[in-house]
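Quick one: this structure, given as C-alpha coordinates, is what I'll be asking you about.
Here the complex is missing a single protein chain, while all its other protein chains stay put.
Presenting chain A:
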Amino acid sequence: MAKAKGGVEEMVLKGKIKVPYTWYVGECASRFYVELRDNKRIFGTKCAKCNKVIVPPRSSCGKCFVPITEWVEVKDTGVVQTYTVVHYAVPGIQPLKPPYAYGIIKLDGADTGFVHVIVGADLTALKAGTRVKAVFKEERQGNMLDIQYFTPV
(Lines give C-alpha, C1' and ligand atoms only; values in the text may rest on other atoms or scores of the structure.)
Protein backbone atom coordinates (compact mmCIF):
# COMPACT_ATOMS: atom_id res chain seq x y z
CA MET A 1 0.00 0.00 0.00
CA ALA A 2 1.20 3.49 -0.84
CA LYS A 3 2.21 5.75 2.03
CA ALA A 4 2.25 9.52 1.75
CA LYS A 5 4.85 11.73 3.35
CA GLY A 6 2.54 12.16 6.29
CA GLY A 7 2.40 8.37 6.69
CA VAL A 8 -1.25 8.08 5.77
CA GLU A 9 -2.41 5.37 3.41
CA GLU A 10 -3.40 7.02 0.09
CA MET A 11 -6.83 5.72 -0.81
CA VAL A 12 -8.36 5.46 -4.27
CA LEU A 13 -11.99 5.13 -5.27
CA LYS A 14 -12.69 2.99 -8.32
CA GLY A 15 -15.53 3.95 -10.63
CA LYS A 16 -16.81 3.40 -14.13
CA ILE A 17 -19.17 5.44 -16.26
CA LYS A 18 -20.78 3.55 -19.10
CA VAL A 19 -22.90 5.85 -21.28
CA PRO A 20 -24.90 4.61 -24.26
CA TYR A 21 -25.18 7.01 -27.17
CA THR A 22 -27.51 7.11 -30.16
CA TRP A 23 -26.06 9.16 -32.99
CA TYR A 24 -28.62 10.19 -35.60
CA VAL A 25 -26.48 10.45 -38.69
CA GLY A 26 -28.91 12.67 -40.64
CA GLU A 27 -30.42 12.26 -44.10
CA CYS A 28 -27.19 13.01 -45.97
CA ALA A 29 -25.15 10.29 -44.24
CA SER A 30 -28.17 7.97 -44.27
CA ARG A 31 -28.27 8.10 -48.06
CA PHE A 32 -24.56 7.19 -48.19
CA TYR A 33 -25.00 4.27 -45.79
CA VAL A 34 -28.11 2.90 -47.52
CA GLU A 35 -26.28 2.82 -50.87
CA LEU A 36 -23.28 1.19 -49.22
CA ARG A 37 -25.37 -1.40 -47.40
CA ASP A 38 -27.81 -2.28 -50.21
CA ASN A 39 -25.75 -1.80 -53.37
CA LYS A 40 -22.06 -1.71 -52.36
CA ARG A 41 -21.88 1.69 -54.05
CA ILE A 42 -19.98 4.66 -52.66
CA PHE A 43 -21.28 8.20 -53.08
CA GLY A 44 -20.01 11.65 -52.37
CA THR A 45 -21.53 15.09 -52.65
CA LYS A 46 -20.25 17.77 -55.01
CA CYS A 47 -19.97 21.42 -54.00
CA ALA A 48 -21.38 23.64 -56.76
CA LYS A 49 -18.99 26.43 -55.79
CA CYS A 50 -15.56 24.74 -55.51
CA ASN A 51 -16.53 21.64 -57.58
CA LYS A 52 -14.94 19.34 -54.99
CA VAL A 53 -16.39 15.85 -54.62
CA ILE A 54 -16.47 15.22 -50.88
CA VAL A 55 -16.42 11.63 -49.58
CA PRO A 56 -17.93 10.80 -47.17
CA PRO A 57 -20.69 13.21 -48.17
CA ARG A 58 -21.45 16.44 -46.40
CA SER A 59 -24.59 18.53 -46.81
CA SER A 60 -22.60 21.76 -46.69
CA CYS A 61 -19.13 22.69 -47.88
CA GLY A 62 -17.01 23.80 -44.94
CA LYS A 63 -14.71 25.90 -47.10
CA CYS A 64 -17.34 27.61 -49.28
CA PHE A 65 -20.03 27.54 -46.60
CA VAL A 66 -22.79 26.77 -49.08
CA PRO A 67 -25.33 23.93 -49.07
CA ILE A 68 -24.50 20.91 -51.28
CA THR A 69 -27.24 19.04 -53.09
CA GLU A 70 -25.51 17.17 -55.95
CA TRP A 71 -24.69 13.49 -55.46
CA VAL A 72 -21.83 11.79 -57.35
CA GLU A 73 -20.88 8.13 -57.36
CA VAL A 74 -17.16 7.44 -56.91
CA LYS A 75 -15.10 4.30 -57.57
CA ASP A 76 -14.28 1.64 -55.00
CA THR A 77 -10.62 2.01 -55.94
CA GLY A 78 -8.29 4.74 -54.80
CA VAL A 79 -4.95 5.73 -53.37
CA VAL A 80 -3.39 5.73 -49.89
CA GLN A 81 -2.54 9.35 -49.07
CA THR A 82 -0.84 8.64 -45.76
CA TYR A 83 -0.93 5.79 -43.26
CA THR A 84 0.60 4.32 -40.14
CA VAL A 85 1.25 0.82 -38.90
CA VAL A 86 -0.28 0.47 -35.45
CA HIS A 87 1.77 -1.59 -33.01
CA TYR A 88 -0.03 -0.72 -29.77
CA ALA A 89 -3.14 -2.55 -28.67
CA VAL A 90 -6.31 -0.89 -27.39
CA PRO A 91 -8.67 -3.85 -26.97
CA GLY A 92 -12.34 -3.13 -27.50
CA ILE A 93 -11.69 0.04 -29.51
CA GLN A 94 -9.45 -0.89 -32.42
CA PRO A 95 -11.12 -2.62 -35.40
CA LEU A 96 -8.22 -5.08 -35.89
CA LYS A 97 -5.51 -6.76 -33.84
CA PRO A 98 -2.12 -4.99 -34.10
CA PRO A 99 0.08 -4.82 -35.97
CA TYR A 100 -2.16 -3.47 -38.70
CA ALA A 101 -2.20 -0.55 -41.12
CA TYR A 102 -4.71 2.23 -41.42
CA GLY A 103 -4.60 5.49 -43.26
CA ILE A 104 -6.31 8.04 -45.45
CA ILE A 105 -7.84 6.63 -48.63
CA LYS A 106 -8.82 8.95 -51.50
CA LEU A 107 -11.14 7.13 -53.89
CA ASP A 108 -11.00 7.65 -57.65
CA GLY A 109 -13.46 10.41 -58.46
CA ALA A 110 -13.22 12.00 -54.99
CA ASP A 111 -11.32 15.10 -53.94
CA THR A 112 -11.15 14.27 -50.24
CA GLY A 113 -10.03 11.18 -48.35
CA PHE A 114 -11.33 9.29 -45.35
CA VAL A 115 -9.78 7.06 -42.75
CA HIS A 116 -9.93 3.28 -43.07
CA VAL A 117 -7.93 0.11 -42.44
CA ILE A 118 -5.62 -1.51 -44.99
CA VAL A 119 -5.38 -5.31 -44.99
CA GLY A 120 -3.46 -7.81 -47.11
CA ALA A 121 -0.51 -5.50 -47.65
CA ASP A 122 3.11 -6.22 -46.90
CA LEU A 123 3.29 -3.66 -44.10
CA THR A 124 6.91 -2.86 -44.85
CA ALA A 125 6.19 -2.23 -48.54
CA LEU A 126 3.15 -0.02 -48.03
CA LYS A 127 3.68 3.63 -48.92
CA ALA A 128 1.88 6.86 -49.64
CA GLY A 129 0.62 6.42 -53.19
CA THR A 130 -0.16 2.70 -52.93
CA ARG A 131 -3.32 1.90 -54.93
CA VAL A 132 -6.07 0.07 -53.07
CA LYS A 133 -9.54 -1.37 -53.60
CA ALA A 134 -12.45 -1.68 -51.19
CA VAL A 135 -13.44 -5.13 -49.93
CA PHE A 136 -17.07 -5.14 -48.79
CA LYS A 137 -18.52 -7.16 -45.95
CA GLU A 138 -20.98 -9.91 -46.81
CA GLU A 139 -23.38 -8.91 -44.02
CA ARG A 140 -23.68 -5.14 -44.24
CA GLN A 141 -25.39 -2.98 -41.60
CA GLY A 142 -25.06 0.56 -42.87
CA ASN A 143 -21.87 1.87 -41.28
CA MET A 144 -18.25 2.54 -42.27
CA LEU A 145 -17.24 -1.04 -41.52
CA ASP A 146 -19.50 -2.27 -44.35
CA ILE A 147 -16.28 -1.60 -46.20
CA GLN A 148 -14.40 -4.32 -44.37
CA TYR A 149 -11.01 -2.99 -45.42
CA PHE A 150 -8.98 -1.71 -48.34
CA THR A 151 -6.43 -3.97 -49.97
CA PRO A 152 -3.58 -3.17 -52.42
CA VAL A 153 -4.28 -3.85 -56.09
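Everything below uses one rule, namely that a residue touches a chain if its C-beta (ideal position, glycine included) is under 8 Å from a C-beta of that chain, and two chains touch if they have at least 3 such contacts; residues count from 1.
Just so we're on the same page, contacts and distances are computed from a predicted model.
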item	value
Among "Iron-sulfur cluster assembly scaffold protein", "Cytochrome-c oxidase", "Thiolase family protein" or "Spermidine/putrescine import ATP-binding protein PotA", UniProt-listed name of the chain not shown	"Thiolase family protein"
Residues of chain A in contact with the chain not shown	2, 4-5, 10, 12, 15, 17, 21, 23, 25, 29, 55-56, 62, 81-88, 90, 93-95, 102-106, 112-117, 127-128, 143-145
